[in-house]
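Could you have a look at this structure, given as structure tokens, before my questions?
Only one protein chain is missing from this complex, and each of the others stays in its spot.
Coming up: subunit A.
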């Protein structure tokens, strides 16, 4: 290659050249923010002290690991993203970032975040971060997302690990309390996503992604959301009586779950016609409550710890 190649005019490429913002978008910042929040809670409720700087940097590496998963997912799913309206403007399908660049960034960040978390915190936390990246990229994105309608459920597991990684970063272990936090997000994801799928017109069928609403129908999706909500309530109460819970957590969990179950029950006992008639009020209500639910539930774990001798059992 000579300097001459730099002078070849390529107006289209120049106009669409990737900016830092595009690389940032590759990391799926919204998913990253959820990982940061839940990992931070895991770190704060762990029954051991951690230096604030090491704690903050551990969270940073967990966030970068989540970002690596996002970049690898966007690299592999570029063909799907290209045909769906919602994702067509992402950096790879829009042509601003080359797929090979996204792959390189994802792999680099995956290795960097894992090694740095191992050095900053410990290798138990680093192992679970590496496992999460592997699970989201290989098991979910490359394999199950395109082959089974339970992809939402399985994909949710990858998003559920960050609080456990935060907990492990402090303690070096993953006791039942850490797994209960994983279970909480795991059970929360399906009804949260299915409520959204019932009121937003998604074109997954165009991309041949077997979503539950398409493969098993919308009525079955409503029914499944109810059953997963019951499971969610049970895990939620489990966290409340565990080592990270307490009377306050139990009270908050009862309120959060009562509203959630009412919403899921109502959503099950109505048809698409009912839903169209009131502008999907119940589905939208459950979706919004699910956001409040997750934030409040994890926040109350921290409050319980902050209460010191007055918190916990």
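In this text, contacts are C-beta pairs under 8 Å (C-beta built on N, C-alpha and C of every residue); 3 or more make two chains touch, one makes a residue touch a chain; residues count from 1.
Just so it is clear, contacts and distances are computed from a predicted model.
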{"item": "Per UniProt record, name of the chain withheld from view [\"Cytochrome C oxidase assembly protein\", \"Sugar-binding protein\", \"Electron transfer flavoprotein subunit alpha\" or \"Anti-sigma regulatory factor (Ser/Thr protein kinase)\"]", "value": "\"Cytochrome C oxidase assembly protein\""}
{"item": "Full-complex contact with the absent chain, from A:57, A:94, A:148 or A:215", "value": "A:57"}
{"item": "Given A:48, A:104, A:119 or A:277, the one touching the chain that is not displayed", "value": "A:119"}
{"item": "Selected from A:19, A:33, A:147 or A:271 as touching the chain missing from the view", "value": "A:19"}
{"item": "Residues of subunit A (touch criterion as defined above) contacting the omitted chain", "value": "6, 14, 17-20, 51, 53-54, 57, 60, 119-120"}
